[in-house]
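Below you'll find the structure I mean.
Shown here is a partial selection of chains from the complex, left in place.
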Amino acid sequence: MEQDSLIELRDLARAFAAERDWGQFHTPKNLAMALTVEAAELAEHFQWLPTGAAHELDERKRVGIRHELADVMLYLIQLADKTGVDLRSAVLEKMELNRAKYPAEKVRGDMRKYNEY
Amino acid sequence: MEQDSLIELRDLARAFAAERDWGQFHTPKNLAMALTVEAAELAEHFQWLPTGAAHELDERKRVGIRHELADVMLYLIQLADKTGVDLRSAVLEKMELNRAKYPAEKVRGDMRKYNEY
């Protein structure tokens, strides 16, 4: 059986940082900060577009978006690793909470926050 | 064989949004914006701490961090899905680029950006 992607990528990220002796810089705080920076670089590609739909993106932007998605993912995986969080379990757990906060029949077609109802 | 986590979570996120008819709000631009918001909520847990190491976190913060990591992951998965990016492939590709930009022997123990060398 193949290895699960999230485990595979976590192990690659660990090896990449270890080979460069970057563990000393990779405190949870620094990784969280780097994550916000990469998330903003990703958002920058969309900021003056109407919606970011495919036809609004040229090849250059498409490649940039792809790379920034990867950068966000890499810091997310590393921050989860450093804080001992299993990303898959955390998402499954959070989706349960979201199901309770946003019952489908109540919020259908509406994006207000749950506490605004 | 079990399903890969990234595929499983993408499918769950798709179903969650579809059940609530939220596709209309989930433009790439809006998802990118939501991602920066969740990344900042994650960073907020660390902002006044020295490093965010385990002993600096109480149970309340630990749970909050776990939930925010999940929120970032959910928006990241959905944005990748909407822009047609396979996250695993994108990360593998980006790591190749990073290996070329930051050769281990050159950057060991140093975090300056590659263009500052």
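Details
All chains are identified by letter, namely A and B, in their written order; residue positions are counted from 1 within each chain.
Here is the rule we go by: a residue touches a chain if its C-beta (ideal position, glycine included) is under 8 Å from a C-beta of that chain, and two chains touch if they have at least 3 such contacts.
Computed from a predicted model, the values in this text were never measured in an experiment.
A single sequence accounts for all chains of the complex, and while 2 copies are shown, the assembly in the file contains 4.
Rule of thumb we're sticking to: only the chains that are shown with their structure count from here on.
One inter-chain figure worth recording: chain A and chain B are separated by 2 Å, centre to centre, where each centre is the mean of the chain's CA atoms.
Listed in rising order, the residues of chain B touching chain A in the complex are 1-2, 4-6, 8-9, 12-13, 16, 19-22, 24-25, 27-30, 32-33, 35-36, 39-40, 42-43, 45-47, 49-54, 57, 62, 65-67, 69-74, 76, 79-80, 83-85, 87-88, 90-95, 97-99, 102, 104, 107-109, 111.
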